[in-house]
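Note that this complex is displayed minus one protein chain, with the remaining chains in position.
In order of appearance the chains are A, B and C, and numbering begins at 1 in each one.
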Amino acid sequence: MQTQTQVVPIRTPEQSSGDDIPTVLQPDGTLNEAHDPKLELSEVLDLYKAMVRTRVIDGQLERLQRQGRIGFHIGSLGEEACIIGSAAAMREQDWIFPCYREFGALLWRGFPLQSYVDNMYGNVDDVVQGRQMPDHYTGRPYRFGSVSSPIGTQITQAVGFSWAAMSKGSDEVSSVYFGEGATSSSEFHTGLNFGGVMNSPTIFLCRNNRWAISVPSEKQTASESFAAKGIAYGVPGVQVDGNDVLATYKVVREAVEKAAKGGGPTLIEMLTYRVGGHSTSDDPRAYRVQDEVERWRKTDPILRMKLHLEKIDAWNEEQDEAFKKECEAELKACIKAAEAKEKPPLETMFDGVFAEKPWHLEEQQAELLSGPRAKDHH
Amino acid sequence: MQTQTQVVPIRTPEQSSGDDIPTVLQPDGTLNEAHDPKLELSEVLDLYKAMVRTRVIDGQLERLQRQGRIGFHIGSLGEEACIIGSAAAMREQDWIFPCYREFGALLWRGFPLQSYVDNMYGNVDDVVQGRQMPDHYTGRPYRFGSVSSPIGTQITQAVGFSWAAMSKGSDEVSSVYFGEGATSSSEFHTGLNFGGVMNSPTIFLCRNNRWAISVPSEKQTASESFAAKGIAYGVPGVQVDGNDVLATYKVVREAVEKAAKGGGPTLIEMLTYRVGGHSTSDDPRAYRVQDEVERWRKTDPILRMKLHLEKIDAWNEEQDEAFKKECEAELKACIKAAEAKEKPPLETMFDGVFAEKPWHLEEQQAELLSGPRAKDHH
Amino acid sequence: MAEMNLVQAINGALASEMRQNNDVVVLGEDVGKVGGVFRVTQGLYDEFGENRVIDTPLAEGGIIGTAVGMALYGLRPVPEIQFADFIFPAFDQIVSEVAKFRYRSGGEYTCPMVIRTPVGGGIRGGHYHSQSPESLFIHTAGLKVVCPSNPYDAKGLLLSAIRDDDPVLFFEPKRVYRAVKAEVPEEDYTIPIGKAKVVREGNDVTVVAWGAMLFEALASATEVAEQGVDAEVIDLRTLWPVDIDSIVESVKKTGRLVIVHEAPKACGFGAELLSLAVEKCFVHLEAPPVRVTGWDTPFPYTLEMEYLPLQHRITPALLETAQYVP
Partner (left out) sequence: MAEMNLVQAINGALASEMRQNNDVVVLGEDVGKVGGVFRVTQGLYDEFGENRVIDTPLAEGGIIGTAVGMALYGLRPVPEIQFADFIFPAFDQIVSEVAKFRYRSGGEYTCPMVIRTPVGGGIRGGHYHSQSPESLFIHTAGLKVVCPSNPYDAKGLLLSAIRDDDPVLFFEPKRVYRAVKAEVPEEDYTIPIGKAKVVREGNDVTVVAWGAMLFEALASATEVAEQGVDAEVIDLRTLWPVDIDSIVESVKKTGRLVIVHEAPKACGFGAELLSLAVEKCFVHLEAPPVRVTGWDTPFPYTLEMEYLPLQHRITPALLETAQYVP
């Protein structure tokens, strides 16, 4: 009478590829042709560079935060492959609904680095006018959503959005990122359930990085995997080695093509690991053993790809160094520019609460502008 | 790469028993010994009588509502077996968290019929002092929860409750009722997930009566069944013929015993059908075809049991008629008494908001008592 | 022009806007085939099909969350919450997302939608089918809140709300869904959001009300007129942003103010209205403004008529306020 199910279990680093989870990039840098998405070399190089650039930026921003020059950063150290691979798999007409850890996807979409840095500083040129914390960016021109802190809210939104596209006869697909912790949120449940019922062209991208701040994935659910949760919604669930940028690309791309043809949503559990702290506010040494981190480091997505590129003579150490320097220089210039910029003007505080400013905000704006200024302490 | 799953599908009436869903009571009244819980005849008779009594009460209350003597009733026509069978499977020390359609379970627990009728009238003797709608009863002395209208809220509560018992070394188990529509609620998700993680002794009883007001179960989820949703939480999911009181008893009892031994929660999908309207406010002819109702009527839980009892010479038509009359008479007396009772006194409006009445409620109470009375129109 | 009740007027407005604008979609529990538990969406499913009139799974968070996505794409969703009491599972989406989307995205994304939901008591609904949660949404920056009292206003306000570029909570006073009838023009017309209506002019005391309580306020105004008290009755229609000018003008004239609402008193909208009146009309106030509201208890069943701020409670408040001598 028991419902029968075979679901792939939650994985250790050693199990996050191979067997029933196809890999493309082997740890030694060789390719598993069977699952290779067969990209042009230039495309593969682009993926690699995007991952490296993401990591360089992460490192620098963390430093800036330590120096007190920015207030906060939430990084993606170790998760670059699943972020870049899944972003790259989205077609030009598709939309990305971010969680908060995917600035790599934002930049992949062409969002200017300067704009991103302006967001980190919340200055006058920040697209969102310094209204949100660092790393809470918005990129509509790039078909990229708006970062919100509350966990999971973007999931149902991505369903409604892509359903709307479909209802208008468009083939736009949406993808939506969230962590494995977010699968416990009501929005995951509702998003998957509505997506299943509405057959919406939505790709649910679960970054299973094993941790939700200090809570390990085993405490998040008694389910055997996160992909298995799709069964509850009639949504196919797939696990992929999220530290393999090519495998991630392939699995996501297939799901996108299926969705675009009316085949409905897919839940993709991308197996990866949060090598750094949850954010600059977090010190993971308080709750996890270093050994686990080291084991996952061995599956490093950038290293693996670099080995591959070197093997096929498409890249060398020298080029690598030069590219990193280039990224650093580009970023430094943006930082310098961002730091020279003013804060958003005071009166912007009252803009955009509504399309038109009602009387009470006019009054409050006048009160603020005519009143004394705060000392800018914290 | 697809997660593999075999889940039993959503059932038509003809499929709600047999095959992989074991039945005890066959449509012709014979017993399937293999799954028989082997109750004493007196126990079986008690189950039968409880179902009949429930149906008699339902019929009468619906009439009362039509006559404008009570404001509302939400009945269980056709669902008696899954309600009585599951309630009977709970041991004396166990607790029942109701949805809103299980007055049969309340009465099974020994709640006085007079109290139930007083609740329908919201009079001075109503346990909840006329504060809630009819059928929103509470029965703590009977280890029975408190009915709340918002869908699903009782599910997480039942988890916390039974976990608390377990944490204190007690073997009390809780069961919690909800409809298949409620599986879409965030509380179902959270309740099942917390129950799985906390290994709480909770029996999740999903009355799949095929309808959530006007929404059929196929529109509720794309999942192949409601039992299959347990997979998402590592909670075993079971389907049972909910129109078979003995099968329901057996499946629930096994789950209770497992839970009491530390074996954790079980999700039980009880296949049944809402033969009547959602409540006295609803007319289902607006959204479903009569043929479907008729097909389900053939699986009627009371009829099946009656055939069985007659077959084994434990019951006859005469006894049946006499018993129904008895139930009617008992109910009529309660109604008469309930209608003669006063409303709860005015000042009770302000009792029990807090353990002790704060100043503002003292003031408001004084204002009400010293002020004019409302004309009692609606 | 046809005489209609509130349900018919809202139903007609929805249908006509859906005919004119293909982007308008209706979604919610039971809104499809059966046309809603109050039948406000009746006929829409047949006319517009299941892609524009969507019966959703039972999850208010999903109704609003998917509606947000639709709005971001460019549709004009009109989600229905079956009872305002059941809006709380969607509360996070409404206060964290719907309300803040325009602001937090620097205007790149907007989230226009009309969340329709029946409010209020007097229908034997008890705790969970009677509440009036407007103040929670007024407190949340970024939302507009509307509550019509009659069919004519309902149509005009609903059309304005759907065409508004900001999200609107549209509260429908279910106690008068079928009780209030009025002539409603067939043609298109709108009533601006943010404009109250003086429904009875008077010089002695101002009464501010909305929704079903408006009729209680009017009845009291008639009652006290016999005792020589000339009450001015304002139907707010839009609760937020409130029409401050109409209130100030009236209070400056009468010097006296009574506010009526069904929701509990503590931190209800009456507190804001009272505060605004004090802030803007302090020197004009000849009596302390008074709130006649639901009590600070959960909404009761049997005693609901003693809970509600009906005529029998408004009348003495009007008399006392009008006759107050410091």
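By definition in this document, a residue touches a chain if its C-beta (ideal position, glycine included) is under 8 Å from a C-beta of that chain, and two chains touch if they have at least 3 such contacts.
These figures come from a predicted structure and were not determined experimentally.
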item	value
Visible contact partners (per top-of-document touch definition) of the missing chain	A, B, C
Touching the absent chain when the full complex is considered, from B:Arg55, B:His73, B:Arg131 or B:Lys219	B:Arg131
From C:Arg76, C:His127, C:Arg237 or C:Arg313, residue that would touch the chain that is not displayed	C:His127
Chain not shown, touching residues in subunit B	126-129, 131-132, 136, 138-141, 145-146, 148, 150, 153, 155-165, 167-168, 174, 186-187, 189-191, 193-194, 197-198, 351-355, 358-360
Absent chain, residues of subunit A that touch it	71-72, 122-123, 126, 129-133, 136, 148-151, 181-182, 184-186, 212-215, 219-221, 281-282, 286-287, 343-344, 346, 348-350, 353, 360-361, 364, 368, 371-378
Those residues of subunit C which, in the complete complex, touch the missing chain	85, 88-89, 91-92, 95-96, 99-100, 103-104, 127-128, 135-136, 138-142, 240, 263-264, 266-272, 274-275, 278-279, 282-283, 287-291, 295-298, 326
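FYI, only the chains that are shown with their structure count from here on.
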item	value
Longest centre-to-centre distance from subunit A, chain (CA-based)	B
Intercentroid distance (Cα basis), subunit C paired with subunit B, Å	36
Whole-Å separation of chain centres (CA-atom averages), subunit A against subunit B	44
Sequence positions of subunit B contacting 2 or more other chains	184, 186, 219-221
Residues of subunit C whose C-beta touches two or more other chains	57, 59, 61-62, 89
